[in-house]
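Working notes, structure below.
Every protein chain but one is kept in place in this view of the complex.
Chains here go by letter, A and B, matching the order in which they are written, and residues are numbered from 1 within each.
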Amino acid sequence: MERFITEANLQQFAATLAGKKHVLAPVASGGTTCFRRLVPGMRLDFSRMAVISPKDATFPRNETLLLVQRYVEESGKKLELKEQLPEGECIVIGSRPCGARGKLIFDPVYETEAIKDPYYLRRRDNTLFITLSCDRPESTCFCHSVGSNPADGTGSDVLLTAVEGGFFARAITPKGEELLADALFEEAGTRAEEAAAKQTKARELMGQAHDFSSAAAKLLERFDDMGFWQAQSNKCISCGACTYMCPTCYCFNITDDEAGLVSRRLRSWDNCMSHTFTLEGSGHNPRGTKAHRLKNRVGHKFSYYPDLHASQIACCGCGRCIKQCPAGVDIRQVVMAAQEYVDER
Amino acid sequence: MSQLEELKAAIRGHLDSLDCVIGWEQGYDPLHATPLFIRNESDLERLSISPLAVHNPATYATGFAGKKIGMVVRGCHSRSIIELLNEKLIERENVVLFGLCCDGVVSQRKIRTALPADPGFVEAVEIGDDALHITLAGEKTTIKLQDVLADKCRICAYPDPLLADVLIGNKHDSRPEETLACQEAFEAKPNAEKFTFWQDTMSRCIRCYACRNVCPMCVCQDYCIAASRDPLWMSQENSPAENFMFQMIHVSHLTGRCTECGECERACPVDIPLMLLRRYMNKQVQEVFGHQAGTSLDKTPPLLTFQVEEARIKERDW
Partner (left out) sequence: MSANPYLPDMATVVEVIEETPNIKSFRLVLNDDDKMKTFTFQPGQVGQLSVFGAGESTFVINSSPTRMDYLQFSVMRVGEVTTRLHQLKPGDQIGVRAPLGKPFPVENMKGKNVLFIGGGIGMAPLRTLFTYMLDNRSDFKDITLLYGARTPVDLTYQEELPEWLGREDINTVLCVDNEYPGWEHKVGLIPNILLEMNPSPENTVAITCGPPIMIKFTLQALKKLGFEDEQIITTLEKRMKCGVGICGRCNIGTKYVCQDGPVFTYAQLKQLPSEL
C-alpha cells in the first residue's frame, strides 16, 4: 500500500495516535533531539536523527521484572512474587531505518528454542515502527556497509520518504497497512517515483560500502595482541555513551531495590565498557582495563555475534557511537585496523 | 614559523624521552577533532590545534601513572593539571606541558544548533580568524566563531596556561566577560522553575557516565558510588530523581576541585547543561573559602584539609 501525507497531517496523525497509545517520537528540546513520549504540545523533529536510538520502545532503559512483597505472620515470614510483564502497545514514529532494523539483533538472543524473554517479546510484538528514510546521510553513517541502506524497511511497519510537500508512505507489514488506512493519508499519485529517486540519491551520497566480511576472523587473530587494543583504546574514556546510544547493544544488569516490605527486581541497560560489568566477587576481573573492554565490545559486534548468528554483524551502522563519543572513538577505524593489520615481525 | 610548526618542533625535541604526547587531530570529519596520542613523527604530522580541538588531555593523565608523558594544554587544561598535581594524583617530573595561549574553542552543540538540520556529509572546514566556513553538499556555510564559542571560553580568566614547560603563542591581556548570561538567568529563576527544569532535563540522562569519565578530577571511576552496592546510595533506576542524585554526588565530590574545563557538559550526549551546577558550586567555594581550583600550585582544596577556624566562616558568631 502506498500513500502520501503532508507534514502538517503527519504531525496531526502523531498527535491523535498519542492520545490513544504510547507514542515515541523524536522531539527537540534543550538543543538536542531525543525520542520522547509524545504528549500534547510536542512536535516531531524530522530534521535530525535522534541522539538516543528508539531502543527504549522494545528494550527500555529500565523495567521492573518482579515485585516481591514480604509478609510477617505468626506462622513465619512469607514472600509473594509478582511477575511484572509489560502491557500496552507502543508506536515509534520517526525512527530511521538503522534504528528500526537494529532491534532485530535482539531476536536470536532473546528468543531461542530454550529461552524466551517474555518482557522483550511482549514489547517487540506490541510495538510498531513508522520509519523515515534518510535523505542526508552523515559522515558517521555506514548502514550500507553492514547490509542495509538509507531506505531499508526491514524491521519497520511503514516507511516514510520525504517528498515535495510531505511524505510518501509505504506499508511494509499488514499492521502498517492498517495505520495507512487513516483518513489523513492521501492518494500517493506519482510520488512513488519521486521517493525512489530520493532514496537512490541518498544511497549514492554514501559512496562505496566497506567490506567487513573479514572482520570476524581478523579480530580474533588480534585477540591476544594487547598492544593493538591498548593503541585502539588510547582515547576511549570507558564511559557508556556508545552502548547506551546503540540500537543493537542488548546487555543488561539486574539489581534489587528494597523499600520496607517491598523489593523490586530491576533490569537496566548495562555497559560492557564499565569496570563493574565483569568484576567477580573475588575481586578478579577478566576485563580489567579499557583495552580488554573495547576488545569485547568491538569483538562482540563484528566477530562473536556474527559467528553465532549466521554472519549477521551486530551493528546497524547508525554511527551514534562515533558521533556521540566524547573522545571520538570510531568503531569503523578499530575494525578496519584489525582487518588491515600486517604483522611486521 | 606558525604556532603549529613551533609546537611540532617543541614536541619533536621531547618525543624520545616521553611515552607519548597527547594532542589533537582531525576526527571523523573536518568539523570534528579527536585526541591524538603522539609517539612518532607520522603521528606528529597529524597534530591539529584549531578551535575544534577541544578535549582536555588532563583526562588521560592519571591513566599513565608511572610513565612520563607530554600534553598540549590550553589555559583551562593547565588548571586541571595543577589540581591533579596539588592532589598528588600525578607527579610533576612525569609530565611535560606544551602550553598554548588559547583564543577559545568551539561548542559543537552551538554549531549543531546553528545549522538548520543534521549537516549530512561535511566536505571541508576552513577556519578563518573569526569564522568557520563549512562546506556541506558543495555549499559553503559561514558561522562566526564568536557565536559558537564555548561558554567556558566567554568567561575564561585564564586563557594562557598557568603551568607550562614550553609556551606557544602570545599571552593575552584583555579581560573576559565578567558573567555568563545563561548562568545568571538560570540562577535568578524561582526554585519551582529550576525544579521543573531539572525534572525535564534529567529525564534525558541515560546514566552513561560520560560526564564522570571525561572529568579529569573524577578519579574514583571504577569504584564510583554510582554502581556500588555497599554502600548503596543509588538505585540503577533511570529516573530524574536518581539521575539528579548522581549529579549532586558528582558536583559535591568536585567541591573546590572543579577547574571548569567544561568537559562534563561537552561530553554529555544529551546536552545536559551540567556547568550550571559546577559554576554555582565554584562560586560558593570562591565566596566561602576564597579558593579557585587549579590556579596555583601547592594549594589544597578546602574540603581536603581542615582548619580549626576558617577565615571566612564566622562560626563563633553563629
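What to note about this one:
Going forward, contacts are C-beta pairs under 8 Å (C-beta built on N, C-alpha and C of every residue); 3 or more make two chains touch, one makes a residue touch a chain.
What you see is a predicted model, and the numbers here were worked out from it, not measured in a lab.
Here the missing chain is touched by one residue of A:L79, A:A181 or A:A217, and it is A:L79.
If you put the hidden chain back, the residue from A:C272, A:V298, A:I313 or A:V329 that touches it is A:C272.
Of the options A:T255, A:Q312 or A:Q333, the residue whose C-beta touches the omitted chain is A:T255.
Checked against the full complex, the candidates A:D117, A:D135 or A:D182 give a single residue touching the omitted chain, namely A:D117.
Interface residues of chain A facing the missing partner chain: 65-66, 68, 70, 76-79, 81, 83, 85, 109-110, 112, 114-119, 220, 223-224, 250-258, 263, 265, 267, 270, 272, 277-282, 284, 286-287, 292, 296, 299-300, 303-304, 307-308.
By the touch definition given at the top, chain B reaches the unshown chain through residues 229-230.
Definition applied: only the chains that are shown with their structure count from here on.
For the pair chain A and chain B, the distance between C-alpha centroids works out to 30 Å. In the complex of the two chains, the chain B residues touching chain A come out as 27-29, 31-35, 37, 55, 59-60, 109, 112-113, 116-122, 137, 200-201, 204, 206-210, 212-214, 221-223, 227, 229, 235-238, 263, 266-267, 269-273.
By the touch criterion stated above, chain A contacts chain B in their complex at residues 29-32, 34, 47-49, 51-52, 61-62, 136-140, 205, 231, 234-235, 237-241, 243-245, 253, 255, 257, 266, 268-269, 271, 274-276, 322-324, 326-330.
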